[in-house]
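Contents: one structure, followed by commentary.
A single protein chain has been omitted; all remaining protein chains appear in their positions.
Chain IDs A and B follow the sequence of writing; residue 1 opens each chain.
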Amino acid sequence: MKAIFTIVVILFFPLAALAVDPGEILKDPNLEKRARSISKGLRCVVCQNQSIDDSDAQLARDLRILVRNRIVAGDSDTAVIDYVVSRYGDFVLLNPPVKGVTLVLWFGPIFFTLAGLIGLILFFRRQKIDSKDLVQMDNKEINN
Amino acid sequence: MNSRWPYYTPLIILGILAFYFAAGLGQNPAKVKSVLINKKVPEFLLPPIKGSLKGFSNSDLKNQVVLVNIFGSWCVSCRIEHPFLMQLKEKKSIPIYGIDWREPDSTAGPKWLKKFGNPYTLIGDDPNSLGAIAFGVTGAPETFIVDKNGIIRFKHLGPITKDNWDETFKPILKDLRKK
Partner (left out) sequence: MIIEIGHFSLVLALFIAGLQGTLPIIGAHRNNHSLMAVATPAAIIQFILILGSFTALTYAFLVSDFSVINVTSNSHTEKPTLYKISGVWGNHEGSMLLFALIIAGYGAAIAVFGKNLRPTLKVRILGVQALIGTGILAFILLTSNPFLRLTPAPVNGKGLNPLLQDPGLAFHPPLLYLGYVGLSLTFSFAVAALIEGRVDAAWARWVRPWTLAAWGFLTGGIVLGSWWAYYELGWGGWWFWDPVENASFMPWLAATALLHSAIVSEKRDSLKAWTIFLAIIAFGLSLLGTFLVRSGVITSVHAFASDPTRGVFILLLLIVTIGGAFILFAWRGPTLKGAGLFQPVSREGGLVINNFLLTVAAASILLGTLYPLFIDVLKLGKVSVGAPYFESVFVPMMIPMIAIMGLAPLLKWKRGDFKTAIEKLKFAIALSVIGGLFVWILIDRASAFTSLGMTISLWLLTATLTELAGRIKLFRSSLRESINQLFRQTRASWGMTLAHAGLAIAIAGITASSSWKVESIQIMKFGDQVNVAGYNYTLKHVREIQGPNYKALRGTFIVNKGDDINWVLEPEKRFYTDPVMTTTEAAIRPTFLGDLYAVVGDRDEKSGGYITRIYFNPLVPWMWTGAIIMVLGAGISLTDRRHRVGAPSSNKIPAPGIPAE
């Protein structure tokens, strides 16, 4: 059963991303720009890892049109995105929101950088100590 | 002085990652839990399919517990679950409202229902996925249990069979009807 269902879902698999077509493009270039930008951040939920802007799938197309309709209706970018998220969940956002669950994600790189910097500093400090040790050892030998 | 612990860190990190990978093997990353559970159905308004007079909107979802079923004539699994839906209709177990999703033209849906039977009390024609999007649908068939107050209580992916009807649907319906 699950296999057949999976096949049905895969029927939506995008074949080549000839995505946005002229019929969808909004007349107002500013609104269209917003639409494209929002679309790039929304996951195509019937695809493997593509945005609705990139995907050929039917549902992606319908979502693109929905996004444009809401923009034309006057929704702000946040409102449009919330509209989709309230139905599909955070999973539909390709850019992880900065909230509790993703704090580790966003601060991870900073943490790595700091950890690395500390490592570097310790490394160079030990180099200095070692060279002093060597000098001391040499001096001892000279003096003895 | 030379402490050993930095040399153990890679091993420890590998261990932690291995745990996640092993756990991940038992899961399906694409399976997303619905965020609409226990929330009111968002607004939608679907016109009738060709040959019908009445369509289907969220205002129809009140006063009784119903099933909302997403289907399409193109959908192979829908064909598979269809006989069971017909059975539910015969037994008058529960009203089933249908969303006819993304038909290639206006006659495909009605033809399919005429050929195989119509288990639905209400049907909405959904060529632009507006109905499907309202329910957060990602494939067909999907079936939702909506309670008397228009709140989505359960989402089922894939065809309904006797087994999953008995195991999952029945208990939930029993619960909801009590309230």
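Annotations
The definition used in the following text is that a contact is a pair of C-beta atoms (placed from the backbone, for glycine too) under 8 Å apart; a residue touches a chain by one contact, two chains touch by 3 or more.
Bear in mind that the values here come from a model prediction, so they are computed numbers and not experimental data.
In the full complex, chain A touches the hidden chain at residues 15-23, 25, 41, 43, 47-51, 54, 89-96, 101-102, 104-106, 108-109, 112-113, 116-117, 119-120, 123-124, 127, 130-131, 134. Interface with the hidden chain, as seen from chain B, comprises residues 2, 4, 6-8, 10-11, 14-15, 17-18, 20-30, 32-33.
In the analysis below, only the chains that are shown with their structure count from here on.
Taking each chain's centre as the average of its CA atoms, chain A and chain B sit 28 Å apart. Of all residues in chain A, those touching chain B in their complex are 1-2, 4-5, 7-9, 12, 45-46, 48, 58-59, 62-63, 65-66, 84-89, 91. Interface residues of chain B facing chain A in the complex, by the touch rule stated above, are 30, 32-36, 42, 75-77, 80, 102, 128-130, 132-136, 138-140, 157-159, 161.
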